[in-house]
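Omission of a single protein chain aside, the complex is shown with its protein chains in their original locations.
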Amino acid sequence: MSDFDIRISQKPDIKNPIMVEGLPGIGHVGRIAARHLVKELKARKFGAMYSDSFPPQVLIKKSGIIVPMKNEFYFWKAEEKDQRDIIFVVGNTQSSTPDGQYALTKNILNLAKEYGVDMIYTLGGLGVGRIVEKPKVFGAVTHKELIPELEKLNVIVKRDSIGQIIGISGLLLGMGRLANLKGICIMGETSGYYLDPNSSKAVLNVLMKLINVTVDMESLTKSARDTERRVAEAQKIEKKMMEEMGMIQKEPTDDVMRYIG
Amino acid sequence: MSDFDIRISQKPDIKNPIMVEGLPGIGHVGRIAARHLVKELKARKFGAMYSDSFPPQVLIKKSGIIVPMKNEFYFWKAEEKDQRDIIFVVGNTQSSTPDGQYALTKNILNLAKEYGVDMIYTLGGLGVGRIVEKPKVFGAVTHKELIPELEKLNVIVKRDSIGQIIGISGLLLGMGRLANLKGICIMGETSGYYLDPNSSKAVLNVLMKLINVTVDMESLTKSARDTERRVAEAQKIEKKMMEEMGMIQKEPTDDVMRYIG
Amino acid sequence: MSDFDIRISQKPDIKNPIMVEGLPGIGHVGRIAARHLVKELKARKFGAMYSDSFPPQVLIKKSGIIVPMKNEFYFWKAEEKDQRDIIFVVGNTQSSTPDGQYALTKNILNLAKEYGVDMIYTLGGLGVGRIVEKPKVFGAVTHKELIPELEKLNVIVKRDSIGQIIGISGLLLGMGRLANLKGICIMGETSGYYLDPNSSKAVLNVLMKLINVTVDMESLTKSARDTERRVAEAQKIEKKMMEEMGMIQKEPTDDVMRYIG
Partner (left out) sequence: MSDFDIRISQKPDIKNPIMVEGLPGIGHVGRIAARHLVKELKARKFGAMYSDSFPPQVLIKKSGIIVPMKNEFYFWKAEEKDQRDIIFVVGNTQSSTPDGQYALTKNILNLAKEYGVDMIYTLGGLGVGRIVEKPKVFGAVTHKELIPELEKLNVIVKRDSIGQIIGISGLLLGMGRLANLKGICIMGETSGYYLDPNSSKAVLNVLMKLINVTVDMESLTKSARDTERRVAEAQKIEKKMMEEMGMIQKEPTDDVMRYIG
């Protein structure tokens, strides 16, 4: 039984909200997407969650200040008639053990139930092991009736073989369905080698249409261009090294991947 | 202490049933065999079981619909005098931790006890690390008096050295015996490299004789032929590649193994 | 919290006994030694212990009968004035997790306390990574006053650097000392590559003098000779293969190691 410490600083005044989850995962595609939305919508933080199922470590910000491993809850109130209030689940970690992942899921679903959430969007990456320039977007759903809308947005839902979603983005939908919640997982293709804001952008473009929200994408586009430039440079250097050494370095540098949070 | 969520949709009207377990394992030999029997006998689902000891993930069906990790219970009522009612335990996973495996076993044995089960058949594969054309069938038992019947069916029971059964197929018998249940584990030889319906067929041929049940084997035979063809093709391609590259690729492709559930 | 199922079949009529532990470990040196003593002394089984912290598997005897993972308790009543009653802790496994090992230790110490044990002998192997013909015997103790007697028997107690004892043989003494029990760990040098009855014999020769017990060593000597012959054969074959192939096979075959129980 993992121990969770949930701290709600203010009960948000929201009605019948949807939930959007973007915690760290492959390429941090979901985390970057959800954080961008939180920032651009100026969503407000209303709680944090700590757990002894999180990795036994802390992060150090560039300033030297320590940050515990945590999940955070933000809310945003709808501004237009065709929009709905949103609860965001973001943070710098998922749980570090199998049963901790299930316990984390239950805690998030409890919070969802408490505020009347009936629909969850989970965001993530789909690792393909090669650099992807135009990331495709894949979808998975809890209920058949959610498929047409996704396919209209060119999201790939049907597939040739059985797939899997590892971690919180899958569990929230799997256990959510057992608790009568609906849900969609939106996954952007990503190499899995580095943080991938370009894939986050593709995921966000789908999500925004699904939930009738539009935000400025400028800073995300800039991050994507920066990453692209760094990757191109790294590839140039790698190619040169290979030519000089007459060998192939298989594992790409994970320098960029070390950034978590 | 793992958490289990058992949902019985309808108490089946069965008397003094036997239990047949076929959960995923090496080559998915047991799972394929049990599912074939469930399908052909038109056994009816009466419950499902979820647990935070299962892997923290969900599966995505080809349709794009999410499936949680789960075990399912089916029942079948005997139609002839020499048959007995059957409870089937099938599903897409075993537990992901050692103590979770024990807890899973206890939950299944509790259900067995509740319905008066006194005999358990567990089905599995025996990995031998090489392609097997005519899989032998091995057996292990909780009580000496169960051996002659197996040996009459050419099942190999005695062996030169101490063996082991890892996972639920072994634990159900080991813990079952401590709870005064009898049991037989039937294992089909399999390479361990891919799903092996051919080995499942060999296991099923033994089981059907033991429990006086006969079902159509056509679809299983077809699956076995398909696998055989795919393996033959893969071997041809591999051989060609080796000839071209002058090297040996040791790990066989696990493309087929990815299918779970 | 691991779950333990302790089944005492008969309260043994013993007074102020010592305890001897020999569970599986490196080279199974302790297990083989303790079992030999149990057999030759005709010690009587009085209980068994099962746990969900044990590996999630069962063993299959050569006869095809399944054996659960377990620890067993035997007792022996002293026959001479200078002897003491003995409780033996033997079995086919230790726990499979760190906290399971601590829980196992606590359960054994509880039993020790219940019967008034004040002295524990734990038996084990010390892996040295090379074939050992005349195994040295090492000792470690809970209390300084236990050292002279060991050194008189040529057991090596003092060492050049800090050492460690991993598993139950160490924990029983470490936690035992905290509960005011005394204890000695006797370790025989062993390669770690295969079951080593020769090392068990060296350990037993020390133990027997410490507890004033003498048993026939014939069957252990025979096992040791068999192992020696098998190792010599394996080395000859290996050497020949190396000469033929012009290469060195580093990992020795672990065929013999597979025997557990």
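Lettered A, B and C in written order, each chain numbered from 1.
What we mean here is this: a contact is a pair of C-beta atoms (placed from the backbone, for glycine too) under 8 Å apart; a residue touches a chain by one contact, two chains touch by 3 or more.
The model shown is predicted, which means the values in this text are computed figures rather than measured ones.
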Displayed chains that the missing one touches are A, C
Which chain A residues touch the hidden chain? 1-3, 5, 50, 52-69, 96-97, 100, 258-261
Name, in rising order, the residues on chain C that touch the hidden chain in the full complex. 1, 95, 98-99, 101-103, 139-144, 147, 150, 157-168, 170-171, 173-175, 177-178, 183, 185
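We take it that only the chains that are shown with their structure count from here on.
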I need the rotation angle between the copies chain A and chain B from a CA superposition, between 0 and 180°, in steps of 5. 90
Taking the mean of the CA coordinates per chain, how far is chain A from chain B in Å? 36
Can you give the whole-Å distance between the Cα centres of chain A and chain C? 51
Among chain B residues, those touching two or more other chains are 1
